[in-house]
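The complex appears here minus one protein chain, its other protein chains still in place.
Labels for the chains are A, B and C, by order of writing; each one numbers its residues from 1.
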Amino acid sequence: MIAFNDVTKRYPGGHEALKHVSFKLPAGEMAFLTGHSGAGKSTLLKLIVVIERATQGQVVVNEQNLTRLPRRKLPRFRRQIGVVFQDHKLLPEQTVFENVALPLVVSGYSPKDTPRRVRAALDKVGLLGKEAMFPLMLSGGEQQRVGIARAVVTRPSILLADEPTGNVDAAMSDDIMDLFRLFNQVGTTVLVATHELRHIERLGKPVLCLDDGYLVDRPADQWID
Amino acid sequence: MIAFNDVTKRYPGGHEALKHVSFKLPAGEMAFLTGHSGAGKSTLLKLIVVIERATQGQVVVNEQNLTRLPRRKLPRFRRQIGVVFQDHKLLPEQTVFENVALPLVVSGYSPKDTPRRVRAALDKVGLLGKEAMFPLMLSGGEQQRVGIARAVVTRPSILLADEPTGNVDAAMSDDIMDLFRLFNQVGTTVLVATHELRHIERLGKPVLCLDDGYLVDRPADQWID
Amino acid sequence: MMGIWWTARRTSGLINYLKNNFRVFVRSTAQLTRPAGGAIMTVVAIGITLALPALLYVVTDNIDQLGRNWETRAQVNLFLVKNVENPAALQARLQSLKEIDRIDAVSPDQGLSDFKKYSGFARASDLLDANPLPWTLVVHFTREHSNIEAVQRFIDRAAQLPEVDNVRSDVLWLKRLTAVVEIGHRLVWVLAILLGLAVVVIISNTVRLAILSRTHEIEVIKLIGGTDRFIRRPFLYQGFVQGALGAVTAVLLTTICIEALREPITGLVGEYGSGYRLVGLSWTNAGVLFALGSGLGWVASRWSVGRHLKDIEP
Partner (left out) sequence: MMGIWWTARRTSGLINYLKNNFRVFVRSTAQLTRPAGGAIMTVVAIGITLALPALLYVVTDNIDQLGRNWETRAQVNLFLVKNVENPAALQARLQSLKEIDRIDAVSPDQGLSDFKKYSGFARASDLLDANPLPWTLVVHFTREHSNIEAVQRFIDRAAQLPEVDNVRSDVLWLKRLTAVVEIGHRLVWVLAILLGLAVVVIISNTVRLAILSRTHEIEVIKLIGGTDRFIRRPFLYQGFVQGALGAVTAVLLTTICIEALREPITGLVGEYGSGYRLVGLSWTNAGVLFALGSGLGWVASRWSVGRHLKDIEP
C-alpha cells in the first residue's frame, strides 16, 4: 500500500517538484505514472524509497509513515521494495551475477539459494549467459534489464520502476511490461513511471499523471500522440 | 563523411558485436541507426569516436583512417564530433553551464564567446534557467538534454546521438529530432541511434539496421509495431 | 582499482557467519594484490611511517646498550688520609651500601705507577724521594644509582668519614650524560607522537579517498537496504589488512636499515674492544608493531568510514 496525503516536495534550490499530491495505491494493485520530462515522476518514486523526504504532507508505505521513519530503520524498510532506477545504478566493479545477487546478500538470504534465484531473475529479462560480464561490457538495454532483474530478485512486496524501457526496443519493452504485470498478478504492488503511453493503453491499468508537480486527472492533450 | 569497410568488432570476451559491416554516410547527410537491444548500435558509434577500435576492416571519418590514427591525434580528431551518449556522461561536480561549456573550454574557444554559445545551446533543448544546477539535481530527461546541448555547442561537423530520446516524452522527443534535422540542414553529418521507429517514419531519412551485429536491409518484422 | 567486496552480513548459524566474514576478508585482501590495484602504494606508505618509530625505538635501545658498555656508571675516588695502612675495613663497610657495585682499593705504589703512566712523567717522578700518594678507593656505582643525586649524597657522606682525606668524582661527565639522555627521551616522545599521528592521518586519509572513489557503490547499497554496518565491513577489513601489511613492511624496512648499519657500527664501536653488539628488532617488538599497525588500520578505517558514510545521502 502506498498513500500520499497532500505531499509537497521542495528541493533545496527552491524548486517545487511535487505540489499537494494525494493518491492511494492499494496493496496488490498496479498503476502507471506519467507526465512530461521534469514533471516530478522520479521525485515521487524517490519519496517512496526515502531517497528524499517530503517537505510537507504524509507518505505512508506498508503502514509505515515515512515522515517519521528513523534513519536506522531505513535499511530494513527498503528491503521490502524493489526499485528499477532510471540510471540503472549498477556496481561497475561487480559482475552481473554479483549485481543481481546483491539484494539477497544485503538481506541475508541463504547463500545456497542465491545462484538459483539470480539465474531465475536473469532468465526473466533475457540475460542468462551474461552472468560473468561486468556492467560496462553490456549494452544500454542490457544494463537496464540487469537493473530490473536486481529489483525483482528478492520478490519484494512493492516494485517501483522509473522509465524501465527507455533503452530497449519495442518487443523487449512489451516483454518487460508483461513481466511487471505478472508480478502484479501474484500480489506485488507495482508502480511504473513511463513516457510510453502505448503500454498504458495496452495494459489498461490506472494512470497517475503529473503536470509540473501537480497530479492531474488524465494526460494533457500534448501527451497523447 | 563516415565510411565503414567490412568492419568487425570482437570484444575481449570473444563476443562479436559487429560483423562485416560496410556502409557510407556522405558528409552533410543524416541517417538513423536501429536494431534490437544488444544489436551493436552503440558499438558502431563507439568505433566512430575511437572509444573502441575495429578488430578488422576500416573505419574512415572525415578522410581520416581511424585504424591508423595515433593516440596523440585523438583529442583533435574528437573535437570535430559531437556525441550524445546513451548514459549522458555529464560531470556531476560541475554545473550545467560548465558541463555544456566544457567542449568549448577543451578546444580553446575564446572565453568571451562562451556564455552566449552555451546559453544558445541550452535554449535549443529547453533548459535555459537551469545553468547553475548540478546534473544530479536534474530529472533524467533534463540530463539527457544537457548532454545534447553539450554535443552541439561547438557546432561539430559530425553529430552522433545514442538513444537521445530514451528519457523524454513524445513531444520533447519530436523537438529533439527536429533539432537534429535542423543541424543536418545547415550541413552537419548526423547519425542517430534510436528504438523509436516513429521518428524514422516521420523524418523519412535513410536507416541503418543492425541485427545481432549484421547490417540488414530493413528492420525485421518484429521491430515494427 | 581498489575493489571492495560485499557479501552477506547475517545468515543462519555462527559457522556461516564466520564463513561469510572470512570470505569478505579474503576478497578484500585479494583486491590489494591485483596488479591494477596500486593499493601496494598505500601499504608502502604505511610501512614507511611505521618503520620510523620502530627505527627510532631500536636506536634508543642501542644507545642504552652502548651506554651500558661505556663509562656511564658513576665512579667516585676516595683519597684516604696518609696514616691509613690498610683500607679493607672501610672498603667492607662501604661495600654494603646498596648504591655501590664494586670498590677497587689502589695502594700508594699502584697509584704512583698509574700516575707515571697517566702523566707521562716517568723520568720526572723518578726525582721523588718518597711516594707521596695515599691509599685510594675507587668506588663504582651500580647502574641504577648512577645519577647525580645518589652520587652527590654519597660524596657528602664520604667527606665526613675520618679516614677520607679528599673526594673526587666525575659528576660533570655524569651530568652531561644525564642531560643527553634526557633530551633524547624528550625527542623520542615528540617524534613518537608525530609518527603516531602520521600513521593515523595516512591510513584514514587513504580510507577517505577509498570511500570517495566508492561513493556511487555505497549509495547503491544503501538504496538496496544495506545497513551501515554491512557497508563498513569491507572497509574495516581493508584498513586492517593494509595496516597489517604495512606493519610487515615496516618490520622488513627496519631490519634492512639495521643490517645496513650493523657492519659499520660494530666496526666503529669494536675499536674499543667493548662487547657491544647492535641490537635489532626483537620478535616481541615486531609483534607489537604488527598489532599496532593492524589495530591502527582498523581504528582509522572505522573512524574515517563512520565520518564519511554520513556524508553520503540518503
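What we mean here is this: a residue touches a chain if its C-beta (ideal position, glycine included) is under 8 Å from a C-beta of that chain, and two chains touch if they have at least 3 such contacts.
Small disclaimer: the values here were computed from a predicted structure and weren't measured.
**Q** Name every shown chain in contact with the chain that has been left out of the document.
**A** When the full complex is considered, the omitted chain touches B, C.
**Q** Any idea which of C:Asp109, C:Asp156 or C:Asp311 touches the chain not displayed?
**A** Here the residue in touch with the unshown chain is C:Asp311.
**Q** Among the options C:Val106, C:Ala210, C:Leu236 or C:Val305, which residue touches the chain absent from this view?
**A** C:Ala210
**Q** Among C:Leu55, C:Leu292 or C:Val305, which residue is in touch with the absent chain?
**A** C:Leu55
**Q** One chain isn't shown here. Among B:Ala3, B:Leu74 or B:Leu197, which residue touches it?
**A** Answer from the full complex: B:Leu74 touches the omitted chain.
**Q** For chain C, which residues lie in contact with the unshown chain of the complex?
**A** 1-2, 36, 38, 41-42, 44-45, 48-49, 51-52, 55, 59, 70, 79, 82, 115, 119-125, 127-130, 132-134, 165-166, 168, 172, 175-176, 179, 182-183, 186-187, 190-191, 194-195, 197-198, 201-202, 204-206, 208-210, 212-213, 215, 253, 257, 260-261, 264-265, 268-269, 271-272, 311
**Q** Residues on chain B that touch the omitted chain in the whole complex?
**A** 49-52, 74-79, 83, 85, 89-93, 102-103, 105-111, 150
The rule is short, and it goes like this: only the chains that are shown with their structure count from here on.
**Q** Could you tell me which chains make contact with chain A and chain C both?
**A** In this structure, no chain contacts chain C and also chain A.
**Q** Sort the other chains by how far their Cα centres are from that of chain B and give me the top one.
**A** The most remote chain is C.
**Q** Grab the C-alpha centre of each chain and report whichever is closest to the global C-alpha centre.
**A** Minimum centroid-to-centroid distance belongs to A.
**Q** As a quick test, compute the distance in whole Å between the mean CA positions of chain A and chain C.
**A** So the centroids are 61 Å from each other.
**Q** Can you check how far apart chain A and chain B are, centre to centre, with Cα atoms defining each centre and the answer in Å?
**A** Spacing between the chain centres: roughly 28 Å.
**Q** Give the residues of chain B touching no fewer than two other chains, as numbers and ranges.
**A** none
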